[in-house]
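Scroll down for the structure; my scribbles are underneath it.
The complex appears here minus one protein chain, its other protein chains still in place.
Each chain carries a letter (A and B) given by its place in the written order, and its residues are counted from 1.
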Amino acid sequence: MSDLVDAFATAFRLIVDLDPDLVEIVALSLRVSGAALVLAALLGLPFGAAVGLLRFRGRRALIVLMNAAMGLPPVFVGLVAYMLLSRSGPLGLLELLYTPTAMILAQTALVTPIVAALTRQAVEDLADELDEQLRSLGAGFAQRAGTLLYEGRFTLATTLLAGFGRAIAEVGAVIIVGGNIAHLTRVMTTAIVLETNRGDLPLALGLGIVLVSLAVLVNACAQGVQEVARRVES
Amino acid sequence: MPALLGLLLLLAVSPAPASAGDFLTLAATTSTRDSGLLDHLLPRFQSRTGIEVRVIAVGSGRALELGRRGDVDVILAHDRTAEDRFLAAGHAGLRRDVMWNDFVLIGPASDPARVRDRPGIVEALRAIAEAERPFLSRGDASGTHAAELRCWAAAGIPVAASARGWYRETGSGQGATLHVASQLDSYLLADRATWRSFRSPGTLRILLEGDPLLHNPYGALLVSSARHPRAKEALGRQLVDWLVSPEGQAAIGAFPSTDDPLFHPNVRPSAPQTPSGDDPA
Partner (left out) sequence: MSKAERTSEPGRPTAAVLPLRLEGVSYSAGGHDLLHDLDFVLDAGPRSVILGPNGSGKSLLLRLCDGLIEPTRGRVVWCGPDASRAAEARALVFQRPVLLRRSARANVDYALRLRGVDTGERAQRVAAVLEDTRLGALADRPARRLSGGEQQRLALARAWATEPSVLFLDEPASSLDPGSTRALEDAIRAIQATGTKIVLTTHDLAQAERLADEILFLHGGRLLERAEATRFFDGPETKEAQAFLRGEVD
């Protein structure tokens, strides 16, 4: 019980003091997971829309794979990314291991299936309703995909938030490809693991509380933006 | 939505934390990081040489594996047997003794197996086995895990061979294993540095120490650029040399204080320890 009280006190102090180490770690977490989300959106939205709209051989199998990939274990993705980026791996030349870029790539691999699979479902549902009309209006494939994505923007915003949540909360991938290097690749989750190992549970919990608060804040902002948007257009 | 995406894009393209100048990557055992030793040493090294050291803190087994793939430039480990194998395989051209401390046998203050009274670690482990009291092994191929297995072997108890109810592997780092031990009132072997800097020991206490078998030497290995072309051997050599230099050794002996250091500098004059000498073949 007193541990929990300590943890909240620690979290509060960390936030109020704007502890520079904490600020750095939070900024890196946001930057890595934010960038991973942007990349995942750039890949997953068009890909999901294409699978949602097109009919081709093997589509069902592909959808099963996409849905299953939503549950990829982060540590597995981290290991694969590590093997690729290792100096003795195929992409070793790029010297990306233990950099924020490597963490972004690993998280992109984690988040893209979520964005793609949920986008596919959303676009397919919307296509049932709208696609014939769009084709009748003379829309080409890219225009239909774009329009359906825009029509699904509120659902897709939630999809992107889910992806962001998965990225910022995972530790398995970033600790392997990032290495949890202080001031370089240390993010919220790897810092929590570190403090847990050091036995400083109040600090670890405090960081955890900051992470949760951050997630709440990001989602509240997104919700606010959505509500305003919904009122203006819809 | 566009606003949100714009914000994220901004975050994505904002510049990375500057890493001006040279850097090298050091794989170090968790004990050296978690105890704070590296935070004490590396800034001194950087101000002397201008080289930034990026630390990956993992168990000795994993550290050597990172070295085998050429992903790190220097390794700080404490598993002499594995280190020698690493050298012999040509992954490193140089190994130096850097410092030492010791392992301690830790267990619940109530000490149900009465290991406190035993003359040495061998007898203590036999007592635990006889009483079938829970013992937690790291089980993670770390230096501590290797040392623990050596002690069991010396005691003549084949823990690895048979699954025993009282002998469990956590497969985790020292800190995590200490957490589990404090919850399960288990015995375990830990390095003294991690133990002393561990913040939530609960009822765990040091029950036995000082046995020569519990000696814990740390070595620095310089990954060979002959074997791994992208390894930064020249930068790494500066770190290894500094660690065994009078300045480096004094810094090690002064952490956290000269009266009671967590790690003892290797006071012997630093003779090369490699079978093949300083220069990689």
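One rule holds in what follows: a contact is a pair of C-beta atoms (placed from the backbone, for glycine too) under 8 Å apart; a residue touches a chain by one contact, two chains touch by 3 or more.
Only a predicted model underlies this, so the values are computations on that prediction, with no experimental measurement involved.
Taking the complete complex into account, the chain left out of view touches A. Note on the undisplayed chain: of the listed residues A:15, A:43, A:130 or A:169, the one touching it is A:130.
The omitted chain makes contact with just one of the residues A:10, A:108, A:147 or A:190: A:147. Seen from subunit A, the chain kept out of the figure touches residues 129-130, 132-133, 135-139, 143, 147, 151, 233-234.
One rule holds for everything that comes next: only the chains that are shown with their structure count from here on.
If you check the complex, the residues on subunit A that touch subunit B are 24, 28, 30-31, 34-35, 37-39, 41, 86-89, 92, 95, 97-101, 104, 153, 156-157, 160, 179-184, 194, 196-201, 221-222, 225-226, 229. The residues of subunit B lying in touch with subunit A in their complex are 1, 3-5, 7-9, 11-14, 16-17, 19, 25, 30, 34, 39, 54-57, 69-71, 173-176, 178-179, 197-201, 228, 230-231.
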